[in-house]
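Notes to accompany the following structure.
For this view, one protein chain was removed and the others were kept in their places.
Presenting subunit A:
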(Lines give C-alpha, C1' and ligand atoms only; values in the text may rest on other atoms or scores of the structure.)
Protein backbone atom coordinates (compact mmCIF):
# COMPACT_ATOMS: atom_id res chain seq x y z
CA UNK A 1 0.00 0.00 0.00
CA UNK A 2 2.83 2.45 -0.76
CA UNK A 3 0.94 4.11 -3.54
CA UNK A 4 -0.84 6.28 -1.09
CA UNK A 5 0.81 9.24 0.39
CA UNK A 6 1.93 8.25 3.82
CA UNK A 7 2.15 10.29 6.96
CA UNK A 8 5.02 9.97 9.46
CA UNK A 9 2.73 8.19 11.85
CA UNK A 10 1.83 5.61 9.22
CA UNK A 11 5.52 5.06 8.55
CA UNK A 12 6.15 4.49 12.21
CA UNK A 13 3.45 1.82 12.44
CA UNK A 14 4.61 0.17 9.22
CA UNK A 15 8.14 -0.04 10.51
CA UNK A 16 7.00 -1.63 13.74
CA UNK A 17 4.90 -4.12 11.87
CA UNK A 18 7.80 -4.95 9.59
CA UNK A 19 10.01 -5.65 12.56
CA UNK A 20 7.36 -7.98 13.98
CA UNK A 21 7.20 -9.73 10.64
CA UNK A 22 10.94 -10.25 10.72
CA UNK A 23 10.63 -11.67 14.22
CA UNK A 24 7.91 -14.09 13.12
CA UNK A 25 9.96 -15.14 10.10
CA UNK A 26 13.07 -15.76 12.14
CA UNK A 27 11.07 -17.75 14.70
CA UNK A 28 9.68 -19.83 11.86
CA UNK A 29 13.14 -20.39 10.49
CA UNK A 30 14.30 -21.34 13.94
CA UNK A 31 11.47 -23.87 14.11
CA UNK A 32 12.67 -25.40 10.87
CA UNK A 33 10.33 -23.88 8.26
CA UNK A 34 11.88 -23.15 4.88
CA UNK A 35 9.10 -21.10 3.45
CA UNK A 36 5.73 -19.76 4.50
CA UNK A 37 2.73 -18.30 2.74
CA UNK A 38 2.31 -14.60 3.19
CA UNK A 39 -1.13 -15.04 4.67
CA UNK A 40 0.23 -17.41 7.33
CA UNK A 41 2.98 -15.00 8.25
CA UNK A 42 0.44 -12.18 8.41
CA UNK A 43 -1.79 -14.19 10.74
CA UNK A 44 1.05 -15.08 13.04
CA UNK A 45 2.20 -11.45 13.05
CA UNK A 46 -1.28 -10.40 14.01
CA UNK A 47 -1.33 -12.92 16.85
CA UNK A 48 2.04 -11.80 18.13
CA UNK A 49 1.02 -8.19 18.01
CA UNK A 50 -2.19 -8.94 19.94
CA UNK A 51 -0.27 -10.89 22.51
CA UNK A 52 2.26 -8.13 23.09
CA UNK A 53 -0.46 -5.49 23.16
CA UNK A 54 -2.37 -7.50 25.74
CA UNK A 55 0.74 -7.78 27.91
CA UNK A 56 1.15 -4.02 27.68
CA UNK A 57 -2.50 -3.24 28.40
CA UNK A 58 -2.69 -5.64 31.27
CA UNK A 59 0.57 -4.47 32.81
CA UNK A 60 -0.66 -0.92 32.63
CA UNK A 61 -3.84 -1.87 34.45
CA UNK A 62 -1.88 -3.61 37.19
CA UNK A 63 0.34 -0.66 37.68
CA UNK A 64 -2.55 1.79 37.77
CA UNK A 65 -4.36 -0.45 40.15
CA UNK A 66 -1.60 0.11 42.68
CA UNK A 67 -1.72 3.85 41.97
CA UNK A 68 1.51 4.04 39.94
CA UNK A 69 2.09 5.43 36.49
CA UNK A 70 5.19 3.40 35.54
CA UNK A 71 4.92 -0.41 35.24
CA UNK A 72 7.47 -2.39 37.19
CA UNK A 73 8.84 -5.83 36.52
CA UNK A 74 6.42 -7.38 38.92
CA UNK A 75 3.50 -5.93 36.93
CA UNK A 76 4.79 -7.68 33.86
CA UNK A 77 5.33 -10.93 35.77
CA UNK A 78 1.83 -10.87 37.21
CA UNK A 79 0.47 -10.16 33.76
CA UNK A 80 2.30 -13.07 32.20
CA UNK A 81 1.18 -15.39 34.97
CA UNK A 82 -2.34 -14.20 34.55
CA UNK A 83 -2.14 -14.90 30.82
CA UNK A 84 -1.09 -18.46 31.54
CA UNK A 85 2.56 -18.09 30.65
CA UNK A 86 5.11 -20.02 32.63
CA UNK A 87 7.49 -17.21 33.63
CA UNK A 88 10.21 -19.53 34.89
CA UNK A 89 10.86 -20.87 31.39
CA UNK A 90 11.61 -17.37 30.11
CA UNK A 91 15.34 -17.04 31.10
CA UNK A 92 16.17 -20.42 29.59
CA UNK A 93 14.31 -19.57 26.43
CA UNK A 94 16.09 -16.22 26.16
CA UNK A 95 19.46 -17.93 26.47
CA UNK A 96 18.77 -20.77 24.00
CA UNK A 97 21.60 -21.46 21.61
CA UNK A 98 19.84 -21.55 18.29
CA UNK A 99 18.21 -18.19 18.74
CA UNK A 100 18.51 -15.70 15.96
CA UNK A 101 19.43 -12.15 16.65
CA UNK A 102 17.62 -9.50 14.74
CA UNK A 103 19.03 -6.16 14.11
CA UNK A 104 17.28 -3.35 15.84
CA UNK A 105 14.84 -1.57 13.59
CA UNK A 106 15.99 1.68 12.24
CA UNK A 107 15.18 4.46 14.62
CA UNK A 108 12.46 6.55 13.25
CA UNK A 109 11.20 9.68 14.83
CA UNK A 110 8.14 9.53 17.06
CA UNK A 111 5.32 11.00 15.06
CA UNK A 112 4.39 14.43 16.26
CA UNK A 113 0.76 14.99 16.93
CA UNK A 114 -0.20 18.29 15.47
CA UNK A 115 -0.98 20.82 18.18
CA UNK A 116 -4.67 21.42 18.57
CA UNK A 117 -6.02 24.88 18.32
CA UNK A 118 -5.88 26.39 21.76
CA UNK A 119 -8.56 28.76 22.75
CA UNK A 120 -8.36 30.56 26.01
CA UNK A 121 -6.27 29.79 29.04
CA UNK A 122 -6.34 26.21 30.35
CA UNK A 123 -7.38 26.08 33.94
CA UNK A 124 -4.51 25.15 36.30
CA UNK A 125 -4.95 22.09 38.52
CA UNK A 126 -6.48 22.83 41.85
CA UNK A 127 -4.11 21.92 44.72
CA UNK A 128 -5.73 18.55 45.52
CA UNK A 129 -5.06 17.13 42.03
CA UNK A 130 -1.49 15.71 41.66
CA UNK A 131 0.61 17.23 38.95
CA UNK A 132 0.96 14.06 36.89
CA UNK A 133 -2.70 14.08 35.97
CA UNK A 134 -3.50 15.39 32.53
CA UNK A 135 -4.23 19.01 32.16
CA UNK A 136 -7.73 20.38 31.90
CA UNK A 137 -9.01 20.50 28.37
CA UNK A 138 -9.55 23.76 26.61
CA UNK A 139 -12.29 25.81 28.17
CA UNK A 140 -14.37 25.81 25.01
CA UNK A 141 -14.89 22.08 25.38
CA UNK A 142 -16.88 22.43 28.56
CA UNK A 143 -18.07 25.98 28.88
CA UNK A 144 -21.77 26.25 28.00
CA UNK A 145 -23.71 29.21 26.84
CA UNK A 146 -27.44 28.70 27.30
CA UNK A 147 -29.48 29.93 24.43
CA UNK A 148 -33.05 28.77 25.27
CA UNK A 149 -35.89 31.05 26.37
CA UNK A 150 -36.94 31.54 29.99
CA UNK A 151 -39.53 28.82 30.82
CA UNK A 152 -43.08 30.01 31.32
CA UNK A 153 -43.72 30.18 35.02
CA UNK A 154 -46.90 32.15 35.09
CA UNK A 155 -49.32 30.01 37.09
CA UNK A 156 -52.42 30.86 35.13
CA UNK A 157 -50.80 30.13 31.78
CA UNK A 158 -49.40 26.86 33.08
CA UNK A 159 -52.74 25.67 34.39
CA UNK A 160 -54.42 26.74 31.20
CA UNK A 161 -51.84 24.87 29.18
CA UNK A 162 -51.99 21.72 31.28
CA UNK A 163 -55.77 21.71 31.13
CA UNK A 164 -56.05 22.18 27.40
CA UNK A 165 -53.24 19.73 26.74
CA UNK A 166 -54.94 17.06 28.78
CA UNK A 167 -58.26 17.80 27.16
CA UNK A 168 -56.76 17.60 23.67
CA UNK A 169 -55.03 14.34 24.43
CA UNK A 170 -58.15 12.84 25.94
CA UNK A 171 -60.30 14.01 23.08
CA UNK A 172 -57.92 12.74 20.44
CA UNK A 173 -57.47 9.44 22.21
CA UNK A 174 -61.14 8.78 22.75
CA UNK A 175 -61.99 9.83 19.22
CA UNK A 176 -59.35 7.49 17.92
CA UNK A 177 -60.69 4.67 20.05
CA UNK A 178 -64.19 5.44 18.89
CA UNK A 179 -63.14 5.51 15.24
CA UNK A 180 -61.30 2.23 15.43
CA UNK A 181 -63.93 0.34 17.40
CA UNK A 182 -67.61 -0.16 17.79
CA UNK A 183 -69.58 2.92 18.78
CA UNK A 184 -72.97 3.97 20.03
CA UNK A 185 -74.68 7.22 19.27
CA UNK A 186 -77.24 9.40 20.92
CA UNK A 187 -78.48 10.68 17.58
CA UNK A 188 -79.70 8.27 14.95
CA UNK A 189 -78.76 10.60 12.09
CA UNK A 190 -75.26 11.28 13.28
CA UNK A 191 -72.64 8.93 14.59
CA UNK A 192 -69.53 11.07 14.42
CA UNK A 193 -70.19 14.26 16.42
CA UNK A 194 -70.56 12.59 19.79
CA UNK A 195 -69.19 9.10 19.24
CA UNK A 196 -69.51 6.91 22.33
CA UNK A 197 -67.25 3.92 22.63
CA UNK A 198 -69.61 0.96 22.78
CA UNK A 199 -70.34 -0.53 26.18
CA UNK A 200 -68.71 -3.91 26.40
CA UNK A 201 -69.46 -6.24 29.28
CA UNK A 202 -66.55 -7.58 31.31
CA UNK A 203 -66.00 -11.18 32.28
CA UNK A 204 -65.03 -10.08 35.79
CA UNK A 205 -66.60 -6.63 36.15
CA UNK A 206 -65.57 -5.96 39.75
CA UNK A 207 -61.84 -5.98 39.01
CA UNK A 208 -61.84 -2.88 36.82
CA UNK A 209 -64.37 -1.23 39.06
CA UNK A 210 -62.46 -1.71 42.30
CA UNK A 211 -58.75 -1.85 41.57
CA UNK A 212 -57.01 1.49 41.21
CA UNK A 213 -55.70 2.06 37.70
CA UNK A 214 -51.98 1.87 37.14
CA UNK A 215 -51.89 5.63 36.84
CA UNK A 216 -53.56 6.01 40.21
CA UNK A 217 -51.26 3.45 41.79
CA UNK A 218 -48.28 5.37 40.53
CA UNK A 219 -49.74 8.59 41.81
CA UNK A 220 -50.45 7.01 45.16
CA UNK A 221 -46.89 5.79 45.45
CA UNK A 222 -45.58 9.21 44.58
CA UNK A 223 -47.71 11.06 47.06
CA UNK A 224 -47.02 8.37 49.64
CA UNK A 225 -43.28 8.51 49.23
CA UNK A 226 -43.19 12.29 49.24
CA UNK A 227 -45.22 12.22 52.40
CA UNK A 228 -42.91 9.69 53.93
CA UNK A 229 -39.96 11.81 53.02
CA UNK A 230 -41.57 14.71 54.75
CA UNK A 231 -42.18 12.60 57.77
CA UNK A 232 -38.70 11.22 58.04
CA UNK A 233 -37.28 14.64 57.45
CA UNK A 234 -39.18 16.16 60.29
CA UNK A 235 -38.52 13.17 62.44
CA UNK A 236 -34.83 13.33 61.80
CA UNK A 237 -34.57 17.00 62.46
CA UNK A 238 -34.59 16.96 66.27
CA UNK A 239 -32.42 13.84 66.18
CA UNK A 240 -29.72 15.68 64.27
CA UNK A 241 -29.82 18.51 66.68
CA UNK A 242 -29.64 16.45 69.84
CA UNK A 243 -26.87 14.15 68.66
CA UNK A 244 -24.63 16.88 67.35
CA UNK A 245 -21.81 15.82 69.69
CA UNK A 246 -21.92 12.12 69.13
CA UNK A 247 -21.41 12.51 65.42
CA UNK A 248 -23.17 11.00 62.46
CA UNK A 249 -21.67 7.52 62.69
CA UNK A 250 -23.03 6.80 66.10
CA UNK A 251 -26.42 8.00 65.06
CA UNK A 252 -26.49 5.73 62.05
CA UNK A 253 -25.54 2.82 64.21
CA UNK A 254 -28.40 3.42 66.60
CA UNK A 255 -30.87 3.76 63.74
CA UNK A 256 -29.63 0.50 62.29
CA UNK A 257 -30.02 -1.25 65.59
CA UNK A 258 -33.56 -0.04 65.90
CA UNK A 259 -34.37 -1.27 62.45
CA UNK A 260 -33.01 -4.71 63.03
CA UNK A 261 -34.79 -5.11 66.31
CA UNK A 262 -38.05 -4.00 64.73
CA UNK A 263 -37.89 -6.34 61.81
CA UNK A 264 -36.72 -9.08 64.10
CA UNK A 265 -39.70 -8.83 66.36
CA UNK A 266 -42.05 -8.66 63.42
CA UNK A 267 -40.62 -11.80 61.97
CA UNK A 268 -40.98 -13.46 65.28
CA UNK A 269 -44.62 -12.52 65.44
CA UNK A 270 -45.28 -13.88 62.01
CA UNK A 271 -43.82 -17.15 63.02
CA UNK A 272 -46.04 -17.27 66.05
CA UNK A 273 -49.33 -16.71 64.20
CA UNK A 274 -51.41 -19.81 64.57
CA UNK A 275 -54.27 -19.53 62.17
CA UNK A 276 -55.97 -22.67 60.87
CA UNK A 277 -55.98 -21.33 57.33
CA UNK A 278 -52.20 -21.02 57.37
CA UNK A 279 -51.61 -24.57 58.52
CA UNK A 280 -50.41 -27.04 55.92
CA UNK A 281 -52.95 -29.32 54.31
CA UNK A 282 -52.72 -32.84 55.72
CA UNK A 283 -51.98 -35.88 53.62
CA UNK A 284 -54.87 -38.32 53.42
CA UNK A 285 -54.83 -41.13 55.94
CA UNK A 286 -54.05 -44.47 54.40
CA UNK A 287 -57.00 -46.76 54.83
CA UNK A 288 -56.03 -50.19 55.94
CA UNK A 289 -57.99 -53.04 54.55
CA UNK A 290 -59.01 -55.45 57.23
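In this text, a residue touches a chain if its C-beta (ideal position, glycine included) is under 8 Å from a C-beta of that chain, and two chains touch if they have at least 3 such contacts; residues count from 1.
The rule is short, and it goes like this: contacts and distances are computed from a predicted model.
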item	value
"Transcription initiation factor TFIID subunit 2", "Dynein light chain Tctex-type 1", "BRCA1 associated ATM activator 1" or "NAP1-related protein 2-like" - which is the UniProt name of the missing chain	"Transcription initiation factor TFIID subunit 2"
Residue among A:35, A:89, A:103 or A:193 that touches the chain left out of view	A:193
Contact footprint on subunit A, counting only the chain that is left out	155-156, 159-160, 162-164, 167, 170-171, 173-174, 177-178, 184, 186-190, 193-213, 215-216, 219-220, 223-224, 227, 273-279, 281-285
